[in-house]
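A short worksheet on the structure shown next.
With one protein chain withheld, the remaining protein chains of the complex are depicted in position.
Showing chain A:
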Amino acid sequence: MSDDNDDIVQEIEQLPLDAWHHRKGARMVPFAGYEMPIQFDGIVAEHEWTRTQAGLFDVSHMGQLMLTGENVAEELEKLLPGAIASLKPGKVRYSLLIDENGGIIDDLMVTNATPWIEADEEAGTEGHWGDPAYYLVVNGATKWDDIAHLREHLPDEITLTHLDEQALIALQGPNAATALNRVMRNVIDDMVFMESVTHDFGEWPLRITRAGYTGEDGFEISVPAEFAESLCDRLCAEIEVRPVGLGARDSLRLEAGLPLYGHDITTETDPVSAELVFALTKKRREEGGWMGHEAVMKVFNEGPAEKRVGLSLEGRLPAREGALVFDGDKQIGRITSGGFSPTLGAPIAMGYLAQSHTEPGTEVEIEVRNKRLPAKVVPMPFVPHRYHRGN
């Protein structure tokens, strides 16, 4: 047998929860420069547990950045195509770093982390918002390039702090809120999807964000590395919570139709072709002033030559990244992510197809090892999102 992980020759670092994963029986693999848990009990079991209960994921490889300084929102808007200045404190937005050619440098979550300063009777001050601060979570494999890009293009007055002493834990699943509520009372009651709060849990200063990468309700919790093990033990003591590895994280996000950077989106793909137009706020599309605006709007106005779509396959044989898509003899696209959906019990894939073949229901063929697999364009997500959006 051959394995994909044989030829990795690079410095592999360990994350704060490394020993914890070993104790929990994880199988570790190198990913994004770190030793990461690919699975604990098995990918399918962990996948199903997350869809029915709550999975705890270590995503500490991701980059956590804090940006502060005067006019930081306005400066960020020069690099991100979303509305940042109008993002209220405690609100979170999905956004993109885009290069001059319209290519995607990374996708990320940006939170307005401006702190609320309580009234101080002795000093005679009213409660007020403190200095503006924005918290970014970027992909692990791209964080060093992102930091270099931000540093290069943001003025010196903006301070960029890499929070590399923070671990990041995701708690995802329909029972994530139930479990978290039992551990920390009254913290997440009023939160909805894409909101973020800070909370001192005893001596542990946490940032809790209601978001994730599975399509389920859930949270991402930023915690100082020294307390990460204790927090994971505390969460896993809840009956609903079990550790879940990267393998299930990938099958869950694929079912949720969420793109994976470096595969479904790269500097070779633009936000319009990638079907991420929702990240380009309408007003900012019209007004511009962000890097890559001209190139992206050209695609937006003329229509993309190809678009990212979902594909469902007949049979059981999955099509993987790199497989080519055909209509008869004509190649009309390529697969960028593919695998077997545990929830649907069938193979699913994501890829770029020529605009002419992107209507749901369009029948195509995917070539896998000289065989043609019948497939159909379907809307994403493959499995409906169940975010907590409130009433």
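Definition applied: a residue touches a chain if its C-beta (ideal position, glycine included) is under 8 Å from a C-beta of that chain, and two chains touch if they have at least 3 such contacts; residues count from 1.
As a working rule, contacts and distances are computed from a predicted model.
S.K.: Looking only at the UniProt record of the hidden chain, which name from "Glycine cleavage system H protein", "Intracellular septation protein A", "Anthranilate 1,2-dioxygenase small subunit" or "Fe-S cluster assembly ATPase SufC" is the right one?
M.R.: "Glycine cleavage system H protein"
S.K.: In the complete assembly, which of A:Gly82, A:Gly140 or A:Gly339 touches the absent chain?
M.R.: A:Gly339
S.K.: Sort through A:Arg320, A:Arg334 or A:His385 and give me the one touching the missing partner chain.
M.R.: In the complete complex, the chain left out is touched by residue A:Arg320.
S.K.: Can you say which of A:Gly103, A:Gly173, A:Gly215 or A:Gly247 touches the chain missing from this structure?
M.R.: A:Gly247
S.K.: So one chain is hidden, and I want to know which residue out of A:Ala26, A:Ile43, A:Met194 or A:Leu353 touches that hidden chain in the complete assembly.
M.R.: A:Ile43
S.K.: Under the stated touch rule, tell me which residues of chain A contact the chain that is not displayed.
M.R.: Here the touching residues of chain A are 1-4, 38-39, 42-44, 47, 247, 250-251, 316-318, 320, 339-340, 342, 347, 369.
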